[in-house]
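Note that one protein chain is taken out, while the other chains of the complex remain in position.
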Amino acid sequence: MNNNERIFFANDYASTAHPKLLQALVDTNFVNTIGYGEDRYCNEAKELIKKECNNENVDIFFLVGGTPANMIFISSVLKSYQGVISPDTGHIATHETGSIESRGHKVITLRANKEGKINANQISSYYDKYKNDPNSLHVVEPSGVYISHPTEIGALYTKEELIDINRVCSVNGLFLYVDGARLGYALASEKNEITIPLLAELCDAFYIGGTKCGALLGEALVISNRSYTHDVHYNIKPNGGLLAKGKILGVQFKELFTDNLYISICKNANDFAQEIAKTCKEVGFRMLCDSFTNQQFVIIPKTILKELEKKYEFAIWEQYDSENMIIRICTSWATTKESVEELCLDLKSNRIN
Amino acid sequence: MNNNERIFFANDYASTAHPKLLQALVDTNFVNTIGYGEDRYCNEAKELIKKECNNENVDIFFLVGGTPANMIFISSVLKSYQGVISPDTGHIATHETGSIESRGHKVITLRANKEGKINANQISSYYDKYKNDPNSLHVVEPSGVYISHPTEIGALYTKEELIDINRVCSVNGLFLYVDGARLGYALASEKNEITIPLLAELCDAFYIGGTKCGALLGEALVISNRSYTHDVHYNIKPNGGLLAKGKILGVQFKELFTDNLYISICKNANDFAQEIAKTCKEVGFRMLCDSFTNQQFVIIPKTILKELEKKYEFAIWEQYDSENMIIRICTSWATTKESVEELCLDLKSNRIN
Amino acid sequence: MNNNERIFFANDYASTAHPKLLQALVDTNFVNTIGYGEDRYCNEAKELIKKECNNENVDIFFLVGGTPANMIFISSVLKSYQGVISPDTGHIATHETGSIESRGHKVITLRANKEGKINANQISSYYDKYKNDPNSLHVVEPSGVYISHPTEIGALYTKEELIDINRVCSVNGLFLYVDGARLGYALASEKNEITIPLLAELCDAFYIGGTKCGALLGEALVISNRSYTHDVHYNIKPNGGLLAKGKILGVQFKELFTDNLYISICKNANDFAQEIAKTCKEVGFRMLCDSFTNQQFVIIPKTILKELEKKYEFAIWEQYDSENMIIRICTSWATTKESVEELCLDLKSNRIN
Partner (left out) sequence: MNNNERIFFANDYASTAHPKLLQALVDTNFVNTIGYGEDRYCNEAKELIKKECNNENVDIFFLVGGTPANMIFISSVLKSYQGVISPDTGHIATHETGSIESRGHKVITLRANKEGKINANQISSYYDKYKNDPNSLHVVEPSGVYISHPTEIGALYTKEELIDINRVCSVNGLFLYVDGARLGYALASEKNEITIPLLAELCDAFYIGGTKCGALLGEALVISNRSYTHDVHYNIKPNGGLLAKGKILGVQFKELFTDNLYISICKNANDFAQEIAKTCKEVGFRMLCDSFTNQQFVIIPKTILKELEKKYEFAIWEQYDSENMIIRICTSWATTKESVEELCLDLKSNRIN
């Protein structure tokens, strides 16, 4: 961090990459490999991820970002008259500039709860209503479910919730897809019940986020339902997602899944976030919801925020009421112990209760 | 290069990145920047490119690859009933898995000459025929022209050719777009007449290729016709092309356009390629066309090819006749003097005249 | 009606066409005209509609149905990153199988009131929130507003409501489009304040429904904002909406707008519907909302419905509660005085208060 900069808690994608990943890129720089993701590093990284899945029977593609991962998977699987069910706060529904619609598909939104989740009953009700509509040919066919873990505001699905959603999907022939942009922070949380093998078992596909968990760029799309593999594979290129130097993704993911780096990076960030959350609560700030991952959404008086912003950079989420704002305090692999301690001290000196 | 590998002349995207670019990524790793390409490095790189253009009035976006650059620009500019004219050998027409069509647009192909070029007369004739068609509403409207410089087989448009194409486009309201996947190799060639300022003057947009000219990934899309800027900007995200850590593209392009690195990398590769071409001709191999850039397309007897392939890796282009193959010998920033000398020696020991 | 059929009140598109329209088709059968809607009948019909608009400066296209009219207009006007605002009960949002999404655009839904309307404040709030979003490039740009008049459940916007919506649209650069699938029934209602000249003045485009107002098929899309005309015109063919024998639409619309036929057909249907509504209320049935057009949505005990359905055909809308259903009773040009009287008698003999 430069001296003239504020201490950074705005997001988890501001520093470039964990140094081990950069070093691995330097170390493999002069190895000539075949292009387009067919190289040895991609293959090795895939093997490591299969081990994490505890499942050889998955297919893996490395993609450049979360939006292309969501768009390529979902648009590969849907037919042109089909749509995908999402929480109304889901990333595909709110912050991907209509990427799914740009590929011709409706995002069917269900009301998320305050943690950003939808549940099996909601999906089931929606689907049943569709199925019983005598004019169902006039209605977009709901053909899959998109959720995020953790959710957009850092909450975690329970194992039971995911099993229930999986059951509704299976019964009705819906695919289940999990956006894991910040999956590492879930996996590293003590409260988390959703392991990678469980995702591989219960989902048709999910992605393991790299960009927000220590990589320069890159997400690992894991496909358990291999009937989708060929279409996804072929759709990467026309959708602009195929890197000539695909190896740069393989090298990074190989590193992330060596010596537990992926989890340890994220655990560190989680621990810092929990410390900050604890301090926030102690000093009287309310939290939008309980988050056990690296994002903390804090309701904070505007006057205090103004003071803190002189020294710290947060993400402004939205206005809570005339007196208070909701801010996101976010940690990452690059967050330092010193900065967290300093923030906690400054929070304490602004206590409101 | 590992010892157990063949000497590599297959393409220009097998080694990761010029060491200076990797070093710059390492050096800037801990600088927290704003995301999505709005950071200081992207801004600095844009200023450097504007200087190269000798033109402040261009807009620049850094994209992850050539296919997304082509697709995002062209689909942003075309209305849904419009198409783009391309040589039938053009990359968008042949090797991007129908990316332009996937966005709803026809690629209208004109027959390329043996160098991979189309000319102003062809464009003009096609457009006139369209305009004079009384049923033109039943025909896709040709609304722009796509060419590559250098072409797919390494040839260079002359200044006069480009001016003529520009004139036909201007007269008929067609945009002109140049795919510069390997632009560096053109710019570094003594035979080249098409400078960056000329491209900025004659084209509505073009891109400066990074991936095949020394970067890990990344292309710089330069838009001279700023009426297109807003639409292109907005379309990057839904098309999956917006990196959260956009700074990794800015850092690299800043480096490429500092101390003339971009040209010097490519000049080196060109010089090696010319030496190889000279040797090929000396020993009696025909070339598909004269190429003054880093790709040499050589017609080579199958028997000799089989021998050389034990030691060297080339790209097999296509069968020429029952006795001969066309191969591509390709150099890059990572090609070494030693490997070129060794290849030339081995070519000479296989002379056929 | 065949003797063995139930008396029909299910919809307004079950009989083919008003006899005058069929006769006009017979009369003009052997006149050879130019194809694709450029013929004399289309031209004459356009002139008649311009007179109805009290405005020469509109452009008119005859399309085969409401879904293609909505889809062709909206997709012609939107850029690929843009979406259209609609009531969540709007036809494009619910019953066109994602036609707008299939062309790449998000339908942004606002909560409709119980009459199926949205208001200017809702639009304004949504747009302001979008405009003030620092990450607006990550959000679909709302670029126009779609409403129906009458609404899906037969209600009428007031002049003041439409003026307010127009003002919000103008201020924010949003287009305003009105779906007039049943416009005739609005125009023929005494309660209606929205005339055709007012639509031509306040909307960028609207369509005058033929299919549900007495034609075999066909809707007249009226474009007041002529900057959209060329794109709409060109998009009809690739979207499959251009009839070789376009004259069959012109002949019908010419007839509909001769001697006030369009209004008189619909007034008749309205009068019958009002009589039925009056009787429903008299006998104690609640209405979903006040409708002054040809559709009446009635909350009716299941037991009574079961009895009535032996003799009459209604559209089942949805379950109201465990005891009651919502049904639609719908009249058209083909509804007879006798059938209405019979229905009213039977309703009275099933009175519940």
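Note that the chains are named A, B and C in the order they appear, and that numbering of residues resets to 1 at the start of each chain.
The working rule: contacts are C-beta pairs under 8 Å (C-beta built on N, C-alpha and C of every residue); 3 or more make two chains touch, one makes a residue touch a chain.
This structure is a prediction, so every number in the text was calculated from the model and none was measured.
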- Among A:80, A:121, A:158 or A:260, which residue is in contact with the omitted chain in the full complex? A:80
- Given C:163, C:243 or C:299, the residue that touches the chain left out of view is C:243
- Contact residues on subunit C toward the hidden chain run 1-2, 5, 8, 10-11, 13-17, 19, 22, 25-26, 28-35, 64-65, 67-68, 71-72, 96-99, 102, 211-212, 216-217, 234, 237-245, 247-248, 313, 334
- Tell me where the left-out chain touches subunit B, residue by residue. 80-81, 83, 94-98, 101-107, 134-135, 137-140
- Note on the structure: Contact residues on subunit A toward the hidden chain run 36, 75-76, 79-81, 103-104, 137-138, 141, 231, 233-235, 237-238
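The definition used in the following text is that only the chains that are shown with their structure count from here on.
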- By C-alpha centroids, what is the most central chain here? A
- Give the label of the chain whose average Cα location is farthest from that of subunit C. B
- Message: If a residue has to touch 2 or more other chains to count, which residues of subunit A qualify?
- Response: 96-98, 102
